[in-house]
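Apart from one protein chain that is not included, each protein chain of the complex appears where it belongs.
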Amino acid sequence: MSDSAVPMEAEGGRRRMPPEILPALGVLACTGLLIGLIKLVSPGTVLLAQVSAILVSAIFLAVASFGQGLAILLGGIDLSIGVVMGLGGMMISGLTNGSNDALIWAMPATLACCAGIGLVNGLGIALIGIPPFIMTLASATSFFGVGLGLTAGAAQAPVAPGLETLMSARGLGVPWPIWLLLGFAVIAIAFQNGSVTGRRLYALGSSPGAARVAGLPIGGLTVAAYGLSGLCAGLAGVLLAGYSSAATLTMGDPFLLPTIAAVVIGGARVTGGRGIYLGTLAGALFLSTLETLITVLSLSQGLRDLIQGVIIITALIAQNRPGANPG
Amino acid sequence: MAAPSGRWRRALGGGPTAVAVLLFAAMYAVYAARTETATTVFGITNLLNDGIVLAIASAGLTLVVLAGEFDLSGVAVIAVCNCVVATISTFGDFGWLVALLAVLAIGGAAGLLNGLLVAGLGLQSLAATIGTMIAAEGVALLILSAPGGTVADVIADSLTGDIRSVVPVAAVILAGLCLAWMVLKRTRFGIALYAAGTDAAAARLSGIDVPRTKLKAFVLAGLCYGAAGYMLSAQTGTGDPRASDALLLFMYASVAIGGTSLMGGRGGAFGSIAGAGILTVMQKMLFALGVAEFYTNVFNGVIMIVALVIGNASAAVAQRMRRRAA
């Protein structure tokens, strides 16, 4: 931790911010366009209700994608997110067993376990030097096996009613999940672009060599990033369990690939060092809106997939223009 | 760790590929010790048939990974090819040939599309191939809305059986694949592939057309997916429009266990084929050992990591030995 390192990172951080905000806003604009399309396809749509429904259903992807974003910021990837989401949901419902009193300790215990899986990932990557792709894939497979062995895939007790209320009630006329999403976004942005750790993650991601020379705690940063990713996946799983009033071990699986897509559509580079949470958030909203549009279109699944794939690629091409650096 | 000596040391120093082959041999030995049919031609044919789709697909994926890119579209392309074979291979006497040409064309076209998006437009491969993957899944569902169709018997019989009850056809195909890789590795393209994956900037400076190299890697990978789809059709005798996520993960696991660096520039298709062998024989070995049903997954994950750690250690040993020799 040399004194000279911090100002250098801070400067780097400030220089990086503006060019990434533009694409993020672009993705948000595309999202607005998709919402307009929904209205066009289905004139009966109540716009406000639609936006609110999309925001509520986007929270799981948005929260989980923050963790994926941190892993990708370091030039890595986290393939354990889907499994950790399922485990988080199963734990919270198993531990609370339908009672609100248990939430006080069950919540931290669940999140700690999920963060623990992230820490295992981080340690394997930082200490043993296993590539993130394989480390997180292997740990996902293994922990899924453990979860399966412990629960045998059986149905779990209902989640605490408090959690259900949180995901369905309204505060000041707005569904609580939207407030949660807002709060989460503020904290996430503050952490990633405002904190010393956040700026160091950028420094490490853009040039591991320089980071080593600058004396940054590389191992610690890597472990922290994957630990946070596990934590976010766990949180997303808990929220999903509250939303659907029940949890299954495989409920997180459909979210894994979309987290990667959200981060990249949001303007991050998988080689690391670039990307902001506002972009990821925009990517998550874009994907959720796309999903809704495709649901409303009522096409066969084949056409749905085809359209979805083409739109994702189009979004990538549109988003790629500014500051493209192939190779 | 005590210094290993003699032959053992040489094997350990052979790099990740040698380790993968050793690990495969060890697991096969465990499986064979507990299963009578394991060493019969019938048992070996079965084992090779179970693993060959994964082997061909991961060999193709290796090329893209060596070039420093990702390709997630493989399994979806395999599904499309499988559906096409199940739809057209029974037309006429040469349906098998038409189907073969068709899957190679489809695989090549999918690879070309991926290559143009990544090497031409400069999109990030991880994300662009998620897009092509989803689109290809859609195409597969448009061809067949549910499992069905028939694969010509001539394909199923000739590719899954054995020659004169001695040599499994799959073994011949695998040998051909290895041979093709050995040739490819030594061509100018092969050398450019490693250079582009190791350091794109340096490769460009030394006159290598990096985008073109990457484009070729994607196309060749696509051709392999097409061939893998053809083999899958021969195995199952039918078409199924659903791409298996499990197979995609196994492909990457094969590549990594075989010692190819996911950052590009290091490794080779040999290793990936050995990796596919490990994953295939692992299923048989775990069955033979009677591992508790639910915990099979735990073993899958742990073995992946163990193979990689040993591989990495072996690479380090190899490097030290080379340095000492120099």
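Order of writing sets the labels: A and B. Residues in every chain begin at 1.
As a working rule, a residue touches a chain if its C-beta (ideal position, glycine included) is under 8 Å from a C-beta of that chain, and two chains touch if they have at least 3 such contacts.
We adopt the following convention: contacts and distances are computed from a predicted model.
Q: Can you pick, from "Carbon-monoxide dehydrogenase medium subunit", "Sugar ABC transporter substrate-binding protein", "Putative phosphoesterase" or "AsnC family transcriptional regulator", the UniProt protein name of the chain not displayed?
A: Going by its UniProt entry, the chain not pictured is "Sugar ABC transporter substrate-binding protein".
Q: For the chain that's been dropped from view, list the shown partners it touches.
A: The chain that is not shown touches these displayed chains: A, B.
Q: Which listed residue, A:Tyr226, A:Tyr243 or A:Tyr277, touches the chain dropped from view?
A: Selected residue, touching the omitted chain: A:Tyr243.
Q: One chain is left out of this view; which of B:Leu179, B:Ala202 or B:Ala246 touches it in the full complex?
A: B:Ala246
Q: Going by the contact rule already stated, which one of A:Gly88, A:Gly122 or A:Gly147 would touch the omitted chain in the full complex?
A: The single option touching the absent chain is A:Gly147.
Q: Pick out which of B:Thr238, B:Ser254, B:Ser272 or B:Asn312 touches the chain that's been left out of the picture.
A: The single option touching the absent chain is B:Thr238.
Q: Taking the full complex into account, what residues of chain B touch the chain not shown?
A: Here the touching residues of chain B are 35-38, 43, 46, 50, 53-54, 140-141, 144-148, 156, 160, 232, 235-238, 240-242, 244-247, 250, 280, 283-284, 287-288, 290, 293-294, 296.
Q: Kindly note down the residues of chain A that lie in touch with the hidden chain.
A: 38, 42, 44-46, 49-50, 52-54, 56-57, 86, 93, 98, 144, 147-148, 152-158, 168, 240, 243-246, 248-251, 254, 291-292, 295-296, 298-302, 304
Definition applied: only the chains that are shown with their structure count from here on.
Q: Calculate how many whole Å lie between the centre of chain A and the centre of chain B, each centre taken as the average of the chain's C-alpha atoms.
A: Between these chains, centre-to-centre, one finds 30 Å.
Q: For the complex, give me every residue of chain A touching chain B.
A: Listed in rising order, the residues are 77, 79, 124, 128-131, 133-135, 137-146, 148-149, 152, 253, 257, 260-261, 264-265, 269-270, 300-310, 312-313, 316-317, 320, 324-327.
Q: For chain B, which residues count as touching chain A in their complex?
A: Those residues of chain B that touch chain A are 70, 72, 117, 119, 121-124, 126-128, 130-142, 145, 200-201, 204, 210-211, 241, 245, 249, 252-253, 256, 261-263, 292, 294-302, 304-305, 308-309, 312.
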